[in-house]
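Heads up, one of the protein chains got dropped from this complex, but the rest are sitting where they should.
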Amino acid sequence: MSTSRDRILDRLRAAQPLAVAVKPSNGHLPMVPLGGQSPAGLRAQFIEQAEKLACIIHQPAAGTDAIQTVLGIIGADRLILSWGLEHIGLPGFAEALATSGIRATQAREASARIGVTGVDACLAATGSLVIATGVGKPRVASLLPPVHIAIVRPGQIIADFETWVALQHRNGPDDFRAQASQVVISGPSRTADIAMQLILGMHGPGELHLVIVGAYRGNI
Amino acid sequence: MTLPKREDPQGKRVSLFVTCLVDMLYPATGWAVVDILEYLNVQVDFPPNQTCCGQPGFNAGHRADARQVAIQFLKAFKDAQVIVTPSGSCAAMVRHEYPDLFAEDPLWGAEAARVAAITWEITEFIVDGLGITDLHLRLPARNVFAFHDACHGLRMLGLGRAARALLGSTENAVVGELAESDVCCGFGGLFSVKMADVSGAMLERKISQIEACPAETIVCGDASCLMHINGGLSRQASSKSVRHIAEILAAGLPDKTK
Partner (left out) sequence: MKVTSNAFIPVAQVALLDHEMRRSVHEGTTTAYQKRLIGMFQSGEEHGEAMRQQAAQAKRRALSRLPQLLEQAEANLTANGAHVLWAEDGDEANRLVLEIARRHGAQSVVKSKSMVSEEIGLNHALEGQGIEVIETDLGEYIIQLAHETPSHIVAPVIHKSLASIRDLFIQQLEMPPTDDAGVMARFARQVLRAKFIAADMGITGGNFVIAETRTVCLVTNEGNGRLVTSLPRIHIAIVGIEKIVETLADYATLTQILPRSATGQSLAVYTHMYNGPRRSGETDGPEEMYVIFVDNGRSEIYGTKYAEVLTCIRCGACMNACPVYRSTGGHAYGWVYPGPVGAVLTPLLNGLENARPLPHASSLCGACKQVCPVDIDLPRMLLDLRDDLFQQGHAEGIWKWGLKLWALGNQSPLLFELGGRAARTLTGGRAPRKLPGPLRGWSKFRDFPPFAKKSFRQQWRERRGT
């Protein structure tokens, strides 16, 4: 007794080989030809692209300045949605939050105005963040609140999507698949559905802060 | 899509394919092409049994009918060494469609491939075939022009560059820009009558760009677009008109014996 699956696959197989012209591929050009860039060059490129996307860039010199920057954005709020703080990679952050009386939660708190996360990688060519899911890295932290603060450590800025893809292969496909999901975020949420007018903050965060930590000596 | 490669046409006799529209409605365009070619010391003949390239029927999906008409073309041009035509769309029909149309045909297949490899639109013939970008022409009076790029010529044959080079090097010709010059005028063969309202809307857009353009004369390489756009311009009693590139260039020839 054949199933829909069988019938579909049988029909497809019966039509092979296709007459569609396929030239053999000679390598994979990256969409954005960056050329070999130093870490400093990648950082500059990342910042330039992210700013074009209306990201707000902060470049604190060291870890302690970064914490001050983040607290500055949090302002008078006493609740933030965030990754488990051990995943953000900002030593002293947990203590600073506690001192300021700010509670960090991983639950889907609808009232939280600010979400704080780290990133898994940054793509210089397009000013994008790559965020993967994982235990202690709730999706809602970069999704529900209207303001998203992403902590970026310098070694995390890589050239482009193609480089990120190559890294996934280097780490082995199981690693990639072990993650339920990855998302590449390029700027704050936006829509142009109303008469082509660009509006930020449709469903996702309308404000995206990138805190790029400077001469940071923590573990990457 | 790769077009059949063409041999160097220098020194060869040119057979004019004047096209059905030019023959019946715009014969002056045909003479303009002859005048320019003879000015360049090219020997020109006119195979008398030519009719149409078959494009209207082909585009309408009536391939068998189109094939019959195309066979007449093949018969008429069987002695041609080089074929030159003042129409990008007709040249595209011959170069692009004839080989496929006769691919399985034991009788006409070879001939179809042959003519596809010897057919030129007039501006590409001068610039790419003969290697001339400056005809040393001088228009009797200063005139501002802008190009409308006929679709088939532009997208299938890469035309436009050659015509601009030739007009650009003509004295007293000022070439400006027409907004959306590469957007279809709405002719599309029988589309213009089968889908008349849509065709009319596309024409409306083209005409509004023409009226907003500083040029008085719009230049085009296809009598079909020209007929369609001029039809709309005259219906609206516009002061502007579209003229064929060959006629504009011919007006700048030094020795006009027309």
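Observations
Letters A and B mark the chains in the order given here, with residues in each chain numbered from 1 onward.
Operating definition for what follows: a contact is a pair of C-beta atoms (placed from the backbone, for glycine too) under 8 Å apart; a residue touches a chain by one contact, two chains touch by 3 or more.
The shown structure was predicted, so the numbers you read here are calculated from the model rather than taken from an experiment.
Seen in the complete assembly, the chain not on display touches A, B. Set against the missing chain, the residues A:37, A:59 or A:186 yield one that touches it, A:186.
Counting over the whole complex, chain A has residues 3-5, 7-9, 11-23, 25, 28-29, 31-33, 49, 106-108, 110, 125-126, 128, 133-136, 138-140, 143, 161-162, 164-166, 168-169, 173, 176-197, 199, 201-205 touching the chain that is not drawn.
Mapped onto chain B, the interface with the missing chain covers residues 1, 18, 20, 22-27, 30-31, 45-46, 48-52, 54, 56-63, 65-66, 68-69, 71-72, 76, 151-152, 154-156, 182-184, 186-205, 227-228, 230-232, 234-235.
Operating definition for what follows: only the chains that are shown with their structure count from here on.
Chain A and chain B have centres, each the mean of its CA atoms, that are 54 Å apart.
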